[in-house]
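Just passing along the structure, written as structure tokens.
With one protein chain removed, the remaining protein chains of the complex are shown where they sit.
Letters are used for the chains, namely A, B and C, taken in the order the chains are written, and counting of residues starts over at 1 for each.
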Amino acid sequence: MNFDFSNEQKMLKDQARKFLQDQCSSTVVRQVLEGEMEYASHVWQEMAQMGWQGTCIPEAYGGAGLGYLELCVLAEEVGRSLAPIPFSSSVYLAAEALLSAGSEAQKSHWLPKLSSGEAIGVLALAEGAGAPVESHLQCQFSGGQLTGKKMPVLDGPLADVAIVVAKDGETGGVSLVLVDVADSSVQTEPLTTVDPTRPQAIMTFNNTPAECLGAPGKGWGLLTQLFNKAAVLLAFEQIGGADAALQMARDYALGRYAFGRQIGSFQAIKHKLADCYIKNELARSNTYFGAWALSTNARELPLAAATARVSATQAFEFAAKENIQTHGGMGYTWEFDCHLYYRRAKLLALSLGSALTWKNRLVDQLEQPSAA
Amino acid sequence: MNFDFSNEQKMLKDQARKFLQDQCSSTVVRQVLEGEMEYASHVWQEMAQMGWQGTCIPEAYGGAGLGYLELCVLAEEVGRSLAPIPFSSSVYLAAEALLSAGSEAQKSHWLPKLSSGEAIGVLALAEGAGAPVESHLQCQFSGGQLTGKKMPVLDGPLADVAIVVAKDGETGGVSLVLVDVADSSVQTEPLTTVDPTRPQAIMTFNNTPAECLGAPGKGWGLLTQLFNKAAVLLAFEQIGGADAALQMARDYALGRYAFGRQIGSFQAIKHKLADCYIKNELARSNTYFGAWALSTNARELPLAAATARVSATQAFEFAAKENIQTHGGMGYTWEFDCHLYYRRAKLLALSLGSALTWKNRLVDQLEQPSAA
Amino acid sequence: MDFNDTPQEAEFRAEVKAWLKANVPDQNQEVASAYSSRQNQAEALAKAKQWQAKKAAAGYAAITWPTELGGLGGTPMQNVIYADEESKYVVPRGFFDIGLGMCIPTLIKHGTDAHRQRYVKPALYGEEVWCQLFSEPVAGSDLAGIRTRAEKDGDDWILNGQKIWTSGAHHADYGIIVTRSDPAVPKHQGLTFFFLDMKSPGVEVKPIKQISGGRNFNEVFFTDVRVPDSQRLGGVGEGWKVSLTTLMNERLSAGRTLDADMVEFIAMIKTFTMEDGSPAIKNADVRGKLADWYAQGQGLKYTRFRTMTALSKGQTPGPEASIGKCVSASRSQDYAAFAMELMEMGGVVTDPDHSPQQGFFPESWILSPAMRIAGGTDEILRNIIAERVLGLPGDVRVDKDMPFNELPTGA
Partner (left out) sequence: MDFNDTPQEAEFRAEVKAWLKANVPDQNQEVASAYSSRQNQAEALAKAKQWQAKKAAAGYAAITWPTELGGLGGTPMQNVIYADEESKYVVPRGFFDIGLGMCIPTLIKHGTDAHRQRYVKPALYGEEVWCQLFSEPVAGSDLAGIRTRAEKDGDDWILNGQKIWTSGAHHADYGIIVTRSDPAVPKHQGLTFFFLDMKSPGVEVKPIKQISGGRNFNEVFFTDVRVPDSQRLGGVGEGWKVSLTTLMNERLSAGRTLDADMVEFIAMIKTFTMEDGSPAIKNADVRGKLADWYAQGQGLKYTRFRTMTALSKGQTPGPEASIGKCVSASRSQDYAAFAMELMEMGGVVTDPDHSPQQGFFPESWILSPAMRIAGGTDEILRNIIAERVLGLPGDVRVDKDMPFNELPTGA
């Protein structure tokens, strides 16, 4: 039984945490929040220097050729720091989509750019409020051209390349299609959301040149596999964030006095934070199992990913809201960082689909005769 | 605005409480629990002397001819005392079914007996685990004879007359049928349940002589109306029980010392009991609205009944389980009364159908265009 | 058991209805929205003052006050009836609630005849606006822990310190304030209560930006602010007792029922479609949660009806009113979050043009944490219920008898 990261992986994690503490403090997050910059491009660039974006990209495409476990520890630290960068979009989604389904030409063209941070990739799936449904997509890919509207697209305003999930005119199925966002037919309109530290957009395509990523009409299956992988990585971001929110609440509970005592000596606060801790630990354990399944490409991945995603989502949302509550009135001020966690927790909870959707996927897996 | 009971009704309630405190203490409940008697027949007889069983039965049939509000206050006190008597079966269900659907002959024959407590009535609906479904009932009524099996039947071992919900051989619908349990073809087998203070049975009918109550094939609709009324009355039993459980927990929290303090001074206990109180008060308010709807036969009754039932069920179950928890180890002993509430809360939560079912009915009502 | 007015109540309601019909100014929606937006507060305040003067002249500005103070000598139930009827119109609200609900009652009780002569009527007629300066950054739930210093200097007191969460401080003419006049005695004993001119030199008001982006509250800084001793309310060192008067009035005016009927949520559920194409309202998970929240909401609504019945019978409602906020704040946070879950990736969008129900749920989600805190945190309210309703013991108090300046502060 060695259900833990290796010493090397832990060292990488410590380095990542230190780097982000130094370079991506909440001051940086707030610069994006206040609209002073669109994302933390200097952090993005320095990460690229260290090879983070290319962690799982083979060396042949300019990546580090490491494994998913290394990416998992980085994801946790990215989540902890609330880094305002398109890491999940570009690394867990766009690069992974290319890696698993891209043609040699597509990979050769885009992976080195994504790996070096020179290009930013996004995934465009949603078409408004509600769960995207395979048979109901309006975005249409036909004759090498894409037409339709995607909303919201996370990190859309930063995108150089978009993987768009679209109805396939030829097969009648759904395809993943690759779009160079630089094309003049692509319109990107910024969209206000609950978490301004990660820009979002409405992306409109109008006979935009596009090419299939993977087999035409097989996009929904590819998307499902992609989401299972990304769910594990995002769960690491979530437990990182949850941990940081709990830490913040704990520190405040120790430093704030009321009625002549530290507020952390009141059971109402103690038990609330104990509950946070419990949720975080359970989520962490499930997320580790997800990492194992991801890194070994185990047949348990769909169930492990859903389980990790559900508990990590719940843990981060709980920690973020109870962090505000622990802070009382001060926690509701713009000046305190509590709301940064509250916002990010919600953003992560809903990107890749909500806990409702992932609970359904979890039970789908339990329905398999082999399960449980 | 006069959203409260009248002074006369409150006086009746005080008298009822005093009577039950004196005559139906937990010593009496325990005699039934331990199998020393099948139900508290002396309490039942004395209640009959006071006319409780006939509260809403017209004087022409030997009742008191009072209104539902009077029955509501009695129900709350019956619930508070955990009285081990077939009050709900005989009064809210059997007598009410006869009142609303019985023929003159049926009413003349049975209502005086039910009113005087001489006869006990029950309703037999369930056929095993799961929600009874109109189209799936196995019990069959045909040619004046009933055949089939009902399980569990609350207060079945005490029944003189049973209202049985059965498939109607002639109409293909469902009918309520009236059975004299004294008939030798009726077999009543006792069944062990979580609350031995209210006996239950498997009742088997084998070509048992029976007659329709109300129009043949219209039984399901009658049952729905009957359940809406009974749900309000049962909700009063539930808030009575919830109140008593909270009171017991509060008294213990005041009297028990740990770490040199009353355990009621710890926030973990204080906030738990505050939560109990909140649930109880919300349930009480909804239950009062149910009483208003019941007593005025308002078109809001189905929604009011479902709302009262859902919140009263949740309140009593919560109060009962947290009463045990407040008592710690002592609360888990047979000797303390905590488990009497825990058992009764579950019994009441599941008779008439679970909160799941009532939540569905509540939302059915909200789906009506006129609602909310 | 009925929901009808008594004959006296019905008569009063008819009078109010008639008066409102005759007197409410135009119902133009743009004006209405201006009433609540900070940008147009000067205009909104001007309108509000006009309306308040009308109400006061008719006696409706302070229904329960005695006639000699400009009130109607009415019952709390008449107050509820007036509020009920007025709520059917769009009128400018909120500028005078704190002044008339908390400040002036405190001044009436603890001030002199001269104070009452001078200040009651202008406040009632909306000519002068009052604010309440209680909370401090270091003293929220533990109000008696405030540190704003008041030091005697001749016939004046010199105030230094900082208050926070002061609604309306930026347009207030006067404020009531609790200060620490003696830090060397136990904390409840060293407080002194004043009212002051908000235009006094050394008073600085800064809006606080909340996480919602709103700026509904202020920080107020005091630097060597002079307050004449004649503006002291209650004795030196008796400020806590005076504060309790104010807080008692706060409790009476609280206890509103928030969104009992869940109109927006039900509207969304009725129109929304799930992943499998079925209507949301047919989804068992949605139904279960909707039923839970609906039952809670109705429970709050009918609890309020029970309180009103008590009022109608001339009884005083107890701390049960604490239930309302305790339940509704978390409930609103929960169902807003659930609605956003149903919207999936689109749930984060706040743009009203691209979010179901015009962005009601993301907005409600960002506002709800405040509701769990303002006016007593969930935790404090549960303490109140446990202690004042259930009679459980208070928390162990380590700060009762210790001199204030010896209490640990972590600083």
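The definition used in the following text is that contacts are C-beta pairs under 8 Å (C-beta built on N, C-alpha and C of every residue); 3 or more make two chains touch, one makes a residue touch a chain.
Keep in mind the model is a prediction, meaning the values are calculated, not measured.
**Q** Could you tell me which displayed chains border the chain that was left out of the figure?
**A** The chain that is not shown is in contact with A, B, C.
**Q** So which of A:286, A:323 or A:351 would be touching the chain we can't see?
**A** Only one of A:286, A:323 or A:351 touches the chain omitted from view, namely A:286.
**Q** Which of A:13, A:150, A:261 or A:327 sits in contact with the chain that's absent?
**A** Once the missing chain is taken into account, the touching residue is A:261.
**Q** Among B:48, B:151, B:215 or B:298, which residue is in contact with the omitted chain in the full complex?
**A** Only one listed residue reaches the unshown chain, and that is B:151.
**Q** For subunit C, which residues touch the unseen chain?
**A** Residues of subunit C in touch with the missing chain: 283-288, 396, 398.
**Q** Considering the whole complex rather than only what is displayed, give the residues of subunit B touching the chain that is not shown.
**A** Residues touching the hidden chain, for subunit B, are 125-126, 128-133, 136, 151-152, 154, 191-195, 200, 202, 254-262, 266, 268-269, 317, 321, 324-325, 328-335, 338-339, 342, 346-347, 349-357, 360.
**Q** Can you list, in ascending order, the subunit A residues touching the missing chain?
**A** Residues of subunit A in touch with the missing chain: 1-6, 69, 246, 250, 253-254, 261-262, 264-265, 267, 269-271, 273-275, 277-278, 281-286, 288-289, 291-292, 295, 306-307, 310-311, 314, 356, 358-360, 362-363, 366-367, 372.
What we mean here is this: only the chains that are shown with their structure count from here on.
**Q** So, comparing each chain's Cα centre against the centre of all protein Cα atoms, which one is closest?
**A** Closest chain centre to the overall C-alpha centroid: C.
**Q** Find the chain most remote from subunit A, comparing centres computed as mean CA coordinates.
**A** B
**Q** Roughly how many whole angstrom separate the Cα centroids of subunit B and subunit C?
**A** So the centre of subunit B lies 42 Å away from the centre of subunit C.
**Q** Approximately how many whole Å separate the CA-defined centres of subunit A and subunit C?
**A** 40
**Q** With chain centres taken as the means of their Cα atoms, state the distance from subunit A to subunit B in Å.
**A** 52
**Q** Which subunit B residues sit where two or more other chains touch them?
**A** 267, 271 - these are the residues of subunit B that touch more than one other chain.
**Q** Two or more other chains touching the same residue: where does that happen in subunit C?
**A** 379, 382, 395
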